[in-house]
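Shown next, in structure tokens, is the structure this report addresses.
Note that this complex is displayed minus one protein chain, with the remaining chains in position.
Moving on, here comes chain A:
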């Protein structure tokens, strides 16, 4: 590959789907591109023009239209278009116009088809038939897979490079300043041709070797060498390195075989980073349930509250280790339930045994096992029917308050809608609860149900599980028989809609308006949960978790074939974006929330989110059609 095209190659490699191409494929693309400039307002693709290339936006902005002239999409740097037509050997179906002065890279059709053939990931990305969202979700889960991940993905910074003539003290100082544990040693002499390269200034170098913390200790301090020893003298003669497009697995083998902890990573002959053993270990998942056992060992509510940072730490670690949303959601729900149970145990120790049997019930995300790190508490008490308010309610009111205050201190703030056991309305005997649910289902009024949908995700946390099970049975048997109730739930599920996608640092709304941030829960995951719940109620499912509900739905004919899987992938993707952004907030010492600034959304995330939003939007349309409001009762 010609060094002069490095810049074009690096530009391409910044964005999906090119970011995951092998070095060899990237080079062949960079060498074959064609370029053209389009002034703002000029046509790039006209309807029914033949399409012979893939269009890549190098700079500027492009609008894509439907055949009828309506705006379909707005694209910017790094986006591609023309691939739908190219794949099907068709003429332009979505005309494109330059919104700003735009520079286009054309990737010739034969190069494009070759990439589709040889790179599955690329093909998944560009092919409409195979949903790329599915590929993305699978990719997320595969991200642990050492056989698949390329070494360059693990390299986070440029290597520290020093000349062989530098003294070991200078090198040690630089390593200290840059906070690295190794430095690459370069020589201007011509050495092994496999390690010769030119830097951006055209200077040619030979990579001589690597010097590590350990070398400074063993070969300088232990041997009593002077601090002015040239670093070239302590570099070992044998250099072990790895190419940037090799798998993590291969890098690991190289370390094992040669007993080294640092591995210089080369792109061709140019060093691009150093892989350390710890980078690889970080890739291994090892879940720790120490937190849960720690919760049950706390002697008081204060002790529990002190575990709040541990919860956050466990969350970040899980995300870093590549857990999927189901794993994160159920782990956090387990932690939340453990706090609740421990608080109940502590309260019972103090207040004495309950006067009548009870069940402490979780509602909403905890009941669905989908809790995130940003969550408030939603709970209720189901009491035995022998409950006598005059004699027993003081006990349960105090119990509820202990739990509620305790949860608040542990990082689960009070419910703004007052759906908590401290509210007398939600601290009632089983028969009253049955009445509530029968009312909601038999006489549904959308506005009435708007605040009650949370009760249709319910699970027991502590006490008489049978109480909650009876309510779950009641819902499962009655809901599917009431078209009016289903229509009302469906209508409520349409209240929150997704945006069109992203454009640069804005959220694009369907009417073309642009916003600065998006609440991914309100505009993505929550409407999806509502939608899945509506279908689940229609098919009489007793499941609470959204993925389990989708499994139940899949056994019926409620959804067209394949739609359930698409919803699953879209939901998983949106959930993971939410989770990852919360993890990033925590890592940056910011209070996590559900808001995402588009500028923090990676390019591949942006593409997949757009797909997910589109899917949600279509699924909402179908929901409305599937559960119409009956015209007559």
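Methods note: contacts are C-beta pairs under 8 Å (C-beta built on N, C-alpha and C of every residue); 3 or more make two chains touch, one makes a residue touch a chain; residues count from 1.
What we mean here is this: contacts and distances are computed from a predicted model.
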item: Omitted chain, identified by the protein name its UniProt record gives, among "ABC transporter ATP-binding protein", "DNA polymerase-3 subunit epsilon", "Nitrogen fixation protein NifU" or "Hydrogenase expression/formation protein"; value: "DNA polymerase-3 subunit epsilon"
item: Contact partner of the left-out chain, one of A:49, A:100 or A:408; value: A:100
item: Residue among A:69, A:202, A:224 or A:353 touching the omitted chain; value: A:202
item: Of A:16, A:33, A:583 or A:609, the one touching the omitted chain in the full complex; value: A:33
item: For chain A, the residues touching the chain missing from this view; value: 2, 4-8, 31-39, 42, 58-60, 100-103, 106, 108, 190, 198, 200-204
